[in-house]
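The complex appears here without one of its protein chains, the remainder shown in place.
Let's look at subunit A:
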Amino acid sequence: MQRTRPLPDIHPELSVTEWPSFREYRVENWRLARDGSGSIVPGATSWEWIDLCLPVVFSFIWSRVRGSIILCAFAVLAVAFITYCRCTQVLHESVLVFPTHGIQLETHRGYPLLKPLFVSRRFIHVSFLEDFIINEGLRRWNVRYYLAAVHRSSTDTIAIDVAFENILPYFPVLLEVYQGVQELMFHRPTNNAHIHI
């Protein structure tokens, strides 16, 4: 009911919504350009220049394809694959925090101008949730940070689930979500003075 953007200058893609029974941290699939110009770099696009080349290519090969069934089937499959790729782009990912029940990690996919078509959700009950941490990941020469929910399954093995798995936002966003979850789920208010990054 009440939607705020806690980092409006550097990361306006993070928005926090306070509902009566839960709090939603939503990260949308776009970001501001890192050069300070304020322009938006979209992560999920509704059309690109390569989509215009598709009818051109199709019109060239149509005369050859029309004869054989196999090539026709192959062309149909290619078109279907491209449509599928376009329609399953990640629109936004969220972490829903239900204070005494658990957290839910969601990924909404679909076509960028419409409502989300596919939603994948993962609910972790509070009795299984061990901790909610920011992990450091090494990828080539980079250090990337990611949010992880450490939980135990019913067979008592410990596993981790990554929040915002496809978008992988930057550290200030992660810190905001981390502090919110720690406060709500584990009642540990994290003091800002202790964070040295």
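The rule is simple: a contact is a pair of C-beta atoms (placed from the backbone, for glycine too) under 8 Å apart; a residue touches a chain by one contact, two chains touch by 3 or more; residues count from 1.
One rule holds in what follows: contacts and distances are computed from a predicted model.
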Tell me the UniProt name of the left-out chain, picking from "BPL/LPL catalytic domain-containing protein", "BBSome complex member BBS1 isoform X1", "Gpi1-domain-containing protein" or "Trafficking protein particle complex subunit 12". "Gpi1-domain-containing protein"
Residue ranges of subunit A at the interface with the undisplayed chain: 1, 19-22, 24, 96, 98, 100-101, 104, 121-123, 125-128, 130-131, 150, 152-155, 157-160, 186-188
